[in-house]
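Taking it in order: structure first as structure tokens, then the write-up.
Note that one protein chain of the assembly has been removed; the remaining protein chains are unaltered in position.
For reference, chains read A and B in written order, and residue numbers begin at 1 within each chain.
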Amino acid sequence: MKRRTKVLLSLTLIIAIYVFVYFSELYMDPFIKRILNTGLIYAILGVSLNLINGFTGQFSLGHAGFMAIGAYASALLYMSPETKMSNFFMIPLISPLDRIQIPFFWAIIIGGLMAAGAGFIVGAPCLRVRGDYLAIVTYGFSEIIRSLFNNLQNITNGPLGLKGLPTYTNLWWTVSWTIITVIVIKRIVDSSYGRALKAIRDDEIAAENLGINLFKHKVLAFVVGSFFAGIAGGLLGSLLMTIDPNSFSILFTYQIIMIILLGGLGNITGSVVVGIGFAFLMEWLRFVEMPMNIFGIEIPGILGMRMLIFSILLMVTILFFRQGIFGKVEFSWEGVAKLFQKKKVKE
Amino acid sequence: MTPQSAEATKTIKSVEKQTVLKMEHVTKRFGGLVAVSDFNLDLKEGELIGLIGPNGAGKTTIFNLITHVIPITEGKMEFYGKDIANLTTDRIIRLGVARTFQNIRLFSNMTVRENILTAFHAHLKSGLFTAVAFLPKYKNEEEYFQQKTLELMKEVGIEHLADNISSSLPYGLQRKLEIARALATNPKLLLLDEPAAGMNPDETLELNQLILRIRDKYKLTVIVIEHDMKVIMNICERIVVLDHGVTIAQGTPIEIQQNPLVIKAYLGAGDEDA
Partner (left out) sequence: MGWSLFMQHLVNAISLGFVFGLVAVGYALVYGVVKLVNFAHGDVFMMGAYMMFYASVLFGFPWLAAVIFGIALTALLGVGIEKVAYRPLRKYPRINSLVSSIGMSFLLQNFAVVVFGGIQRSFPVPEMMKKTIILGEVRIQSVSIYTIIFSILVVLLLTFILQKTRIGLAMRILSTDFDTARLMGINVDRTISFTFALGSALAAVSAVFYALRYPQIFPFMGQYPGSRAFIAAVVGGIGSIKGALVGGFLLGMLTVLLPAAFPEYSGYREALIFALLVIVLVFKPNGLFGQEAGEKA
């Protein structure tokens, strides 16, 4: 299929998506909207983590830390001075943060950039540290962030967190950022740089002996991945209206890891679909935690059943679907065309 | 004498030929173990030399030293006059050294085509932004890489398997793919580590022809590590023999074949018949 055709098709799809967003913003049930927003944020997190873990093969457990940086940096910038004052009632926020307020869009971008900076700092010592240890170092980084944010009360308000964040996040933002994330990362992966990243994943020594600078490329993956994690963090903050350091813990990172595993490591389509699906699945599964009436027998709701079912699903995937649900199958216009051809032949 | 060996033993008129690789008193120690001891080499442009010796003699170690997979303990190493002893591996490769591996290190999850395409990345001039935005500069480079990849696949005879996963190729073809991939980095010096391993005599013959052909076509200088004497004796102009890290002989194939030290090294101590 010619490139021009593919670009046109993609543009049409994007326009169709935006039409959907327009009508959804007007008519969709707010509850469903919220789930969809969450799902799209998970999609962004999944795709960005996949760049680091799935495509470059660097097992990073630090994603929540990058999210936290993005969430806090952006919140501190788009919150109004009054909201800030009411939050920082114990220890005042340092200046000039207490007086600054900038538009949501720029706040999110800066949040992403700061997260990217952190990605650089974390990625740099990467090279010295071997595979399993990288997981531990990045886990350590995530915990350092959490601990720092819990303690730097004059910047983050400590464990109390930030409340009353204005809700700027809506489908326009989440959908747009998801599209941007997918396009950018897909472009990277399909380019020569993507081949270099995949080479590093498959065999570092061979990659190095083909002239690929390991350090530069690993850091690249970290910086891009953490940028989008920071964006997602910023979007999430404004969606949830409240953030605190302890919600960005290793458990959150585990959930993103699960999403990319279920979707397939190195599979962008999978991360998007499973990311959105995860949000809906978690909501749908809430029913197992409600009391149920089956054949007249009252079964009390069991708290935590949701996550237990999810954990079982996850183990099943890990053991039997090592490539994830989607394996290596990605969305492509050629694939869609084939589907139509098959249908035509049948008729 | 086969036509190839006649070719190979013809003395090449070297009138002020440039030194490609100069290694002086190179030694490598692993703690108390001396893997390579006082290795010296003056490799001129266009030469095709062989590096032989019993297992564990330190041959692959020499390759690892040249490409800085491991650092040298003592000595000097220059590539076209440039000191490379302290450069990183990827830097050395980009300067024009390429190697293949004893155990074949293909990217098993990639296709044949992708394996070779990846090797072109080292010489990519477009930055990340240019590549992501698919600007014309990148588009042209990518097209060039694709075209060159096809040429290289044809060169070694695997273009019909271009979109097969590399690990699905028969062993002999995997070795050829590795060579094609090494060529993609546009090298001036090519290091081949046991390229004939696992090949039958027909394939070995083809390999000899391939090596000679690419040496001439791409103006390469080549060092070959091999156990298979059908390769070494037929295409190498000069042979260096290692045993336990020490260079025990250097010379033309005929000289080496008759060298008692070499014979002893291969047959082990205690054999007095020369």
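Just so it is clear, a contact is a pair of C-beta atoms (placed from the backbone, for glycine too) under 8 Å apart; a residue touches a chain by one contact, two chains touch by 3 or more.
Just so it is clear, the structure is predicted and the values come from calculations on it, not from any experiment.
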Residue of A:M79, A:V175 or A:L261 touching the missing chain in the full complex: A:L261
Option from A:S80, A:S147 or A:S332 whose C-beta touches the chain left out: A:S147
Selected from B:F101, B:F120 or B:Y138 as touching the chain missing from the view: B:F101
Residues of chain A in contact with the chain not shown: 57, 59, 125, 128-133, 135-137, 139-141, 143-144, 146-148, 150-151, 205, 209, 254, 257-258, 261, 265, 302-305, 307-308, 310-312, 314-315, 318-319, 322
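Please note the rule applied: only the chains that are shown with their structure count from here on.
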Whole-Å gap separating chain A and chain B, where each centre is the average of the chain's CA atoms: 44
Complex contacts: residues of chain A adjacent to chain B: 184, 187-188, 191-193, 195-196, 198-199, 202-203, 205-214, 220
Chain B - residues contacting chain A, complex: 67, 69, 88-91, 93-94, 98-99, 101, 105-110, 114, 117-124, 126, 128, 131-134, 138, 141-142, 145, 181-182, 184-185
